[in-house]
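As structure tokens, the structure follows; a few thoughts come after it.
Removed from the display is one protein chain of the complex; every other protein chain stays in position.
== chain A ==
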Amino acid sequence: MHFHKFEKIWLTFGIGALVLFLVILGYGAFYLGTHPQSHGLTIDPQNVEAHEAFKPENLGLTKVDEDRYIVNVVASAFNYDFGVDKEGNAVKHIEIPKGATVLFQVVTPDVIHGFNIAGTNVNMMVEPGYISSMEVEMNQPGEYTLLCNEYCGIGHHMMYTTVEVYE
């Protein structure tokens, strides 16, 4: 089979760039640990409260250490359950200090949902049977929309809350 000289140059350059690109991706994933979330932790979707993290009293934002937080959430059609505040009202807004390390843990008792803090790389599929989790540093102050970005039914677009990163 005959390859034109220019085609050889073109393919050599193209494949070379491809290999370099893949090496960078692999370096990020395996050396820097930037894999997308994949912990494979399972849970009974019909009984998520059985898990310590998702008992009603453990939902929402918890400070575990200086600048370390955990956010446990039950995502269900069409609501994110962050637990209740002191007055017993559902929490619809969380505030995190800038620079804090936050571990998000999310489960669903019904259908598939998305969990995306818009404009950031906090972006997870939430599937029945699995705990989705991701640890991030929140470095950019501002108000973010946390929303469902996987279709979950007729109220899908009404499934949101807000997250504020303050200075």
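Simple rule for what comes next: a contact is a pair of C-beta atoms (placed from the backbone, for glycine too) under 8 Å apart; a residue touches a chain by one contact, two chains touch by 3 or more; residues count from 1.
Rule of thumb we're sticking to: contacts and distances are computed from a predicted model.
Asks: Assuming one chain is omitted from the figure, identify its UniProt name from "Polysulfide reductase chain C", "NADH-quinone oxidoreductase subunit H", "RNA polymerase" or "Cytochrome c oxidase subunit 1".
Replies: The UniProt record for the chain left out of view names it "Cytochrome c oxidase subunit 1".
Asks: Consider the whole complex, including the chain that is not shown, and state which of A:Val71, A:Met124 or A:Val165 touches that chain.
Replies: A:Met124
Asks: Determine and list the chain A residues touching the chain excluded from the picture.
Replies: Chain A touches the missing chain through residues 1-4, 6-7, 10-11, 14-15, 18, 21-22, 25-26, 28-30, 34-46, 77-78, 110-112, 114, 116-121, 123-133, 142-145, 147-158, 160, 162.
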